[in-house]
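One protein chain omitted, others in place.
Chains here go by letter, A and B, matching the order in which they are written, and residues are numbered from 1 within each.
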Amino acid sequence: MTLGFGDYLSLLGGESLLTGLVMVMVLLGLYLKNKNIQGYLALAGLAVALILTIGADRTMGPIFFGTMEVDPLSQFFKLVFISVSLIVVLAGLSRYKDSPSQDEFYILLLLATIGMMVVASSIDILTLWVGFELASLSTYAMAAFDKEKKNLEAAMKYFIFGATSSAAMLFGFSLLYGLTGTTKIAEIAAASIETMGPATLVALIFVVAGFGFKMALVPFHMWAPDTYEGAPTVVTAFLAAGSKKMGFVAAFKVILIALMALRLEWFMAFAVLVAITMTLGNVVAIWQKSVKRMLAYSSVAYAGYIAIAFVVVGAANNGGFDIAVAQGGLAASLMLILGHAFSKTGAFIAVAVVGYMALREGKDNPDDIEHYAGLGRRAPITAFCMLVFIFSLSGIPPTAGFIGKLLVWGSTIDSGLIWLGVLFALNSALSLYYYLRVIMYMYMKEPAGAKIIEPRGYVAAMVVALVAVFYIGLFPQAFVDFAYSAAAVLLH
Amino acid sequence: MIPLVLYVLLASAMFAIGLYGLLTQRNGIKLMMCVEILLNSAIINLVAFSAYLPNVNGQVFALFAIALAAAEAGIGFAIMIALYRLYGTIELDNINALRW
Partner (left out) sequence: MSGEMVAVDYYIPLIMFLIIGALVPIGALAAVKIISPQKSTFRKRSTYEGGLRPIRDAGVQYNVQYYLFAIVFVIFDVEVLFLYPWIYVYASEAIPAVGGVSIAITGMLIFIVVLLIGLLYDIKKEALRWV
């Protein structure tokens, strides 16, 4: 079926709009004297893109010669990416107000969002890789944005690890292409059943390594804490909530489909990886003095929680395919992704407010936990939002994080992996320890300074994230249904 | 005609050399050269497979890979130059503000 340009525009309206907006903003940035308007332009563009993405027809089938598809899975992830970037732009309105190069921040952010949306939509390894690279290259530059020593070192580490992982991924893709003679993911999966051999496994290992870096799963997580700590805090929010989720959607699309087709007993290997990832993330997070770095390690732990979906699908696939269990596991992890995206973005933006406060008072180590003392009285809105995000991250009702964790826990029990469910619950309890420490500092300690005026952009960003976290937590049904239909796309 | 396996061997050897360099070298520019070697090994694979399958997809993939490798080098050099201006060196052993 050949579709006209009009059909493409209505299906990929969000991407087209944002691409056009980026070009307009590049040109405007060259001629405008006062660039504060650029942030509002980006905000408006993202809001319209969000509406277009929700409204797009999800049943049209493959487009662009079978390289992209608009389906519930892609729209679910685009929803996450656009919302996260919307929240980050709101925070950027305060962070980069009156800065001479602020337009470039918004342009890079939009480009990264477009790349992630392309990854979410692609059903061909070529478009997937190109989208992946667009998002990665933009975030490398964003990590170095403030050009301070820490930023540049963070960007450097991120760049070296990221470039290596994308090269490994490309090598794996090239082998998959050579083995199957096609670049379409579905055809690769179908063809690898017939040509199954050690080479297919080698190729998959390269691909897993490539995605593993982006997801920050354990053997490939070394860059994440350093980069998250060193990058400007609003960029960290985007990296943890957006860039990492892109790794997951790509992994769901490629690794999961390929592994399901091969029907191997691969899930035990993943189970061990997942167990190590969440335990290591949580244990190391306990020792951190810097709240930013603590959240970075908790992000590593979350990568483990989300990756439980691989194990659950593998277990369901083992000896007779139990599609209901597999679908439940995937939907659970999609809900966890949704909850984590909003809570982590919000939490990092709260960290940005505290950092801003500490820097204004001329303190070094702006992210140190000491600065959170008495935050409940110094910056009441920030402290309350941080409290809710921390509740959501540790899985306390009625928040989005609770729904996700409950579903993931249920899926491990359904698939018969009791030990993994127990470990997951233990890890969640462990994470409470270091989360509660922050709450104690905020509400139990004496304030270390006077009350401050919280910047409006940050407050707006946190309130949006807060509303989303509560809304998903209180009315989860529509989102869970959405997640189930998205999971069905992968398992049909 | 040269058998396909030789191309794949060449690509694998290049990948191994690049990876070895990444693990042992500590100079920013050398690391970037190693990344380029990794990407080029994948490109050799793609073009060789494309010629032997025969199927044009791989060559298209190789074109995109070349363009993106150049863009990646551009970003990498920009970061290196900014790093050099602040630290006065790109020896990564001397750049360690972030520690756990």
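In the analysis below, a residue touches a chain if its C-beta (ideal position, glycine included) is under 8 Å from a C-beta of that chain, and two chains touch if they have at least 3 such contacts.
These figures come from a predicted structure and were not determined experimentally.
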Give the residue, chosen from A:L9, A:I51, A:L201 or A:M444, that touches the chain omitted from the document. A:L201
When the complex is taken as a whole, what residues of subunit A touch the one chain not shown? 2-5, 23, 26-27, 30, 194, 196-198, 201-202, 263-265
Spell out the interface residues on subunit B facing the chain that's missing from view. 16, 20, 60, 63, 66-67, 70-71, 73-74, 77-78, 81
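We adopt the following convention: only the chains that are shown with their structure count from here on.
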How big is the gap, in whole Å, between where the Cα atoms of subunit A centre and where those of subunit B centre? 26
Going by the contact rule set out above, which residues of subunit B touch subunit A in the complex? 8, 11, 15, 18-19, 22, 28, 31-32, 35, 38-39, 41-43, 45-46, 48-49, 53, 55, 57-58, 60-61, 64-65, 68, 71-72, 75-76, 78-80, 82-83, 86-87, 92, 95-98, 100
Contact residues on subunit A for subunit B in the complex? 125-126, 129-130, 133, 137, 140-141, 144, 147-150, 152-157, 159-160, 163-164, 166-168, 170-171, 173-175, 177-178, 181-183, 225-226, 229-230, 284, 293
